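Reading through the structure tokens given below for one structure.
What follows is chain A.
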Amino acid sequence: MITFRMNGLEVKAEEGWSLLETAKFYGLAIPTLCHHEGLTEFGGCRLCVVEIGEGLRSKLVSACTYPAEEGLVVRTDTTRVWAARRMMIELMLAMAPGSKVLQDLASKFNVTRVRFKLRHGECVLCGLCTRICAEQMDAAAIGFQQRGHKRKISTPFDARSEVCRLCGACMYICPACQLRCQGPDADTAICNGCLTMEPSCLDHYDDLQCWMYDAGRCGTCVQEKKS
Partner candidate 1 sequence: MDTDKTKVQSLIDKHQGLKKNLIAILLDIQESFNYLPPDALRQVAKSLGMPLIDVCGVATFYRAFSLTPRGKHICLVCLGTACHVRGGPKILEELERKLDVPAGETTKDGQFTLETVACLGCCAIGPVVVIDGEYHGHATIRKIGPILTKYQKPQAS
Partner candidate 2 sequence: MAGTKKLRIQDLAKIREKTKSLMAIREGEGRARVTVHMGTCGIAAGAREIMEALLDEIGRAKIQDVIVTTSGCAGLCNKEPMATVEIKNQPPVKYGDLTPEKIKKIFVQHILGGQMVAELVLGVGSETMY
């Protein structure tokens, strides 16, 4: 057993667990996008970043790829972590504004504007499709090509793949293909239209029951109602 601290709490992890797995085990929510159980970890979307270490030497690492280490100090929701997550969402939304998964994340994390030119590329290069194709479907028909700003997911020579069986697993797992969101206005990157507009505790109580007096500050369960 590996013992370390997460959000001030002493936690124990099995040998080989990642920080994400440990957090899940203890019921601590960490957002993810390119992570999927049953597929190898990728660590590309950077949504699951958490802060490790203390003081000047603290840094952000992706919880899905970072192994649980003896004596580590982990904090899952700091200002620094949130600033990074928000920026990742903003960057990804600018690539694929039509993805409902991303729009929902934007709502959840209070990302209300996109300051970059929209690309409408509809792919955020999370690599889920390439991993499901290779690891679960045993086909390896698609993969990453090129690098840097030219990076894309494609078949060999951009032609129809000889090994693709048209199983559709890639589309099933894609955060952008599957659930589409048009938004109220085609030119607005963020619609914020699908929010649960009220604190979730209001389903059960008349009064706000959140122990954080200022509802919504933590951002994990509610957003201000828009209209």
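Everything that follows uses one rule, which is that a contact is a pair of C-beta atoms (placed from the backbone, for glycine too) under 8 Å apart; a residue touches a chain by one contact, two chains touch by 3 or more; residues count from 1.
Behind the choice of candidates: all candidates are chains of the complex that A comes from, given by their letters.
Values in this document were obtained by computation on a predicted structure and should not be read as measured data.
Peer 1: Of the candidates 1 or 2, report the single one touching chain A in this complex.
Peer 2: Per the touch definition, chain A is in contact with 1.
Peer 1: Enumerate the contact residues on chain A facing candidate 1 in the complex.
Peer 2: Where chain A meets candidate 1, its residues are 134, 140-147, 155-157, 161-163.
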